[in-house]
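The complex appears here minus one protein chain, its other protein chains still in place.
Letters A and B mark the chains in the order given here, with residues in each chain numbered from 1 onward.
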Amino acid sequence: MSPGWEGRLDRRELLRAAGLALGTGLAGCALGDTTRGSLEDTRKPFKKAVDGDLVYFNWAQYVDPELLAGFEKRYGVKVRESNFDSMPAMLAKLRAGIAYDVIFPSAEFTQRLISGHFLREIDHDKLKGSDTVYAEFAQPWYDEGSKHTIPYTMYATGLGYRADKVSGLTGSWRDLGNADSGSRSFMLDDFQEGIGMANLVNGHDLNTTDEGELDESLDYLVDLKPKLRGITSDTVTSMTSGNAWLQQLWNGDLVNIRNQVDNPEDYKFQKCKEGIPVGNDTFAIPVNANHPGTALLFIEYMIEPENAARNVEWIGYPMPYQGGPTEAFEGLVADDPSINVTAKDLENGHQFRNLRGEGRLAWDRAWTEFKVS
Amino acid sequence: MDEQRFAIGLLLPGALWLLLLFAVPLGILLAISFGYTDDLGTAIYGTRLDNFEQAFDPVFLPVLLRSVGFALATVVLCVLIGYPVAYYIAVFGGRFKNVLIALVVLPFFVNYLVRTYAWIAMLGDEGLVNGVLDRNVQFLNTPWAVIGGLVYGYLAFMILPIYAALDRMDPALREAGKDLYGGPWQTFRYVTWPHTLPGVLAGTVLVFLPAVGDFVAAQLLGGPDEYMVGNLIQQQFFAAENWPFGAALTTVMMAFLLIWMVLYLRAAAREAREAAA
Partner (left out) sequence: MSTTETRPGTPGPAADAEAGARPAPPPRDFDRPRFLKVFTGVFFLVLFAPIALVVLFSFNSSRSLQNFEGFSLRWYERFFENEALRDSLIASIEIALLTMVVATALGTLLAYGLVRARVRFSGALNVLLLVPLVTPEIVAGVSALLLFTQVGLELSLTTIVLAHITFSISYVTVVVRARLASLNPEVENAAMDLGATRLQTFRLITLPALWPAIVAAGLLVFALSFDDFVMSFFTTGESPQPLPVRIWSAIRFGVTPTINAIGTFMLTVSVITIGLAIALPRLLGRRESGLGVLLGRENA
């Protein structure tokens, strides 16, 4: 048999030493590609024409499948679909070098991808219908001059609740812990949304990285925890199964919930007075896409008024384009317009920014401490 | 060819595969645990020990203990539930043995998530079970829901090895034990149990180890207090994008588990050898 305890420890130490040696040898090297191409690569022009199948990478169920089928038919190409379930996961696959044609990053991730030369520039002049996008998106904070992307959907975070079950709402984020929800309150399992909410409640900037303010937010969250029944981003399931009566969620999720229950009028959305996070994601074409022409055609196809309107009705999120899509979403939430994201909301709403370095670590630490408390 | 060379020859392909395709990548990850993240969140190799310092922060201890506790409870329940079922099928199954054991495995061919969501539908406050009982018991978002989910997910891992061991066992041994010890429980205790111990051990390993690192059950069925080590590690890699710290946490957790597991296996194997002798 193998040598005893000491022998095994030796091996473990050997492993540690090897790890250390490996680390020293690689010290300073990054894990995976941090940039994809050069600045010129991102600026290389391409024709808006079919140049192959569309390799599509998105959240699941985030585009009406009939639209995808329609695109296939119109241009005679196939849509090869892959899904991710979080932004970091998407980034990991992109960094691994897989050549997708069209992706849908969130605003913060768009900014990161652009700074790493991951995205190609898109000529809006070539993109029919790009002029119908809301004026607020002409100079987005994440994409200077809107050179690389065009928005896909927008969202707002608020409190979804069952008007027939919940009482004592005051229009504040604090309602999550204070309202009478029969102990069925949930919050999102998202560090940005969680700490962000606490920041807003305390009257601070959504993206603050001040240590004192973050401590305050952590305290608020830790106090809130015992009043919560769960922490989940699976908001649709928890509300439709009756598990949750009051929940921090995104407005589009509420639309999907209303679609699935027998009494949609009872499900309402509260935009809290301390401020609401708003955001959006974008259409983007990676720099190593093999079929950028097809991708551009796809984007153009998706923002056609009838298609966008149809998409809005299917996914339940508003798209910031005048005309068809705007009216479609208004129709969806006619009985509770607060679910919509209006121009005013975009103006007044708070947007999550990319946190860097120490600030990011501070947020992570706070969230971890909250989770383990 | 002597036994040694033959045996080594046989084990080499598997061993090499594990070495190349598992140990090496894990080495990469171990290396990164000494690293740090840069401004943009990219993981960089380094020679720092910060991550390990952080990993040993006492604030994580409850999470680790809870995970181990849940996993232990899962193992115990799996043995308590799985052994009788395996026994019934192996000893009394007769003609239907094959069908029965196939039935045990069958649910596992339905996607794990789909099954779990079906449980959520059943156990929800307005779900089937509460409907039948005509009450409003909170089953979900509790520690027992998590353990239940874990047991349900890993039960087959316990039943199959025990079944294989029981099935192999010569019924004549049980007969002999009967004659020797007189009662069914003594027979079980002195004959059947020691003989099937390797199967139980195999089941324990297959259930306990993955259960500690499980994150799905806690995420879907648990409440805010049911945060497990698997969720913590998941969070570092996904949400926090702090791969070095995630790697360090993983290393610490794995080392901790492996040490106990190896000790336990050696002790139990020794006992089994002595009992069967």
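Keep in mind that, in the parts below, a residue touches a chain if its C-beta (ideal position, glycine included) is under 8 Å from a C-beta of that chain, and two chains touch if they have at least 3 such contacts.
All figures in this text were calculated on a predicted structure; none of them were measured in a lab.
Undergrad: Pick out which of A:71, A:100 or A:173 touches the chain that's been left out of the picture.
TA: Of the listed residues, the one touching the omitted chain is A:100.
Undergrad: Based on the whole complex, identify which of B:64, B:217 or B:257 touches the chain you can't see.
TA: B:257
Undergrad: Given the contact definition stated above, which residue among A:166, A:236, A:355 or A:372 touches the chain not shown here?
TA: That would be A:236, which touches the missing chain.
Undergrad: Of B:99, B:137 or B:267, which residue touches the hidden chain?
TA: Missing-chain contact among the listed residues: B:99.
Undergrad: For chain B, which residues lie in contact with the unshown chain of the complex?
TA: 1, 3-4, 6-15, 17-19, 21-26, 28-29, 81, 84-85, 87-89, 91-95, 97-115, 117-119, 121-122, 126-128, 152, 155-157, 160-161, 163-165, 167-172, 174-175, 178, 183-184, 187, 195, 198-199, 201-202, 205-206, 209-210, 212-213, 215, 230, 233-234, 237-238, 243, 246-247, 250, 253-254, 257-258, 261-262, 272
Undergrad: Take the complete complex as the reference. Which residues in chain A touch the chain that isn't displayed?
TA: That gives, for chain A, the contact residues 1-3, 7-8, 11, 31-32, 55, 57, 59-61, 65, 79-85, 89, 92-93, 96-100, 233-234, 236-237, 240-241, 256-257, 260.
Note that only the chains that are shown with their structure count from here on.
Undergrad: Starting from the mean Cα coordinates of chain A and chain B, work out the distance between those two points in Å.
TA: 34
Undergrad: Which positions of chain A touch chain B when the two form their complex?
TA: Going through chain A, the ones touching chain B are 8, 12, 15, 18-20, 22-24, 26-32, 34, 86, 88-89, 91, 112, 115-116, 184, 189-191, 225, 228-232, 234, 237, 241-243, 356-357, 360-361, 364, 367-369, 371-372.
Undergrad: Please name which positions on chain B make contact with chain A in the complex.
TA: Residues of chain B touching chain A: 27-28, 30-35, 37-47, 59-60, 62-63, 117, 120-121, 124-127, 140-141, 219-220, 222-224, 227, 231-232, 235, 237-243, 255, 262.
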